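Of the protein chains in this complex, one is absent; all others appear in place.
Right after this comes chain A.
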Amino acid sequence: MHLPPFFEIGSFEFAKHTVLIFLSVILIVGFFMWAIRKQALVPSKGQYLGEVGYGFVRNSLGRDIIGEKEFRPWLPLLFSFFFFILVNNLFGSIPVLQLPTLSHPGSAYVLAIIAYVAWVGVGVKRHGLGHFMAKMTMPPDVPKVLYVFLIPIEFISNLIIRPVTHALRVFATMFAGHMAIMVAASLLGFLITDVGGIGGILGGAGALFLGIFIYFLEILIQVLQAYIFTLLFAVYVDGALQEGH
């Protein structure tokens, strides 16, 4: 499925995955530092492009969801999540690179764990452990008897399933998209080389069309997943910060 690693140090394989992770960091930091280097009041085209990207995360993911008062400290994390996931996902649709980094589960788990630690941490810090737990597990305006069922259900859904789905959602879509393109490509190769003849060529044309369709669908999903991951993180943070239940 993958290229062999470039070199190995002990059990560590320096492979395409590693290169892409660092490449994404260099690209993101490089682009935004280049865009904002002048900090001009009247932006140039490059700065404007950077501001559109930054402003999108800042305003629609940060300010609109976490709220005018509290969103500022969360900007670096929101910015990093969104662009890290976006660029790493888009690697999956760039020829030659052709690997969405988050289709490797370890990367998705790490991001979800960071998000989980951040929002649970701020919730506990803000409300204290007991109050935060009550907030997460005891929805208000419910007959007291129901808490017998609700507390375990809410605990599992909010504190265990949430981070798992947060990680799996982005991992699974990237993994599946990667597979789907590969299946279409294999089908194309199989139909043309192994089947051959008129049927093979016609089928191959169909497989090519299918592959191109999946390719563009993938780009859409890659952008969408970066957005959803960051949006959910902002919603979790907002829920953790809010007063009351």
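Everything below uses one rule, namely that a residue touches a chain if its C-beta (ideal position, glycine included) is under 8 Å from a C-beta of that chain, and two chains touch if they have at least 3 such contacts; residues count from 1.
Operating definition for what follows: contacts and distances are computed from a predicted model.
Here one chain is missing from view; checked against "ATP synthase subunit b", "Cytochrome bc1 complex cytochrome b subunit", "Sensor histidine kinase inhibitor, KipI family" or "Na(+)-translocating NADH-quinone reductase subunit B", UniProt names that protein "ATP synthase subunit b". Of the options A:Tyr109, A:Phe155 or A:Tyr215, the residue whose C-beta touches the omitted chain is A:Tyr109.
Contact residues of chain A toward the unshown chain are 1-2, 11-13, 17-18, 21-22, 24-25, 28-29, 32-33, 36, 39-41, 50-51, 54, 58, 72, 75-77, 79-80, 83-84, 101, 104-107, 109-111, 114, 175, 179, 182-183, 185-186, 189.
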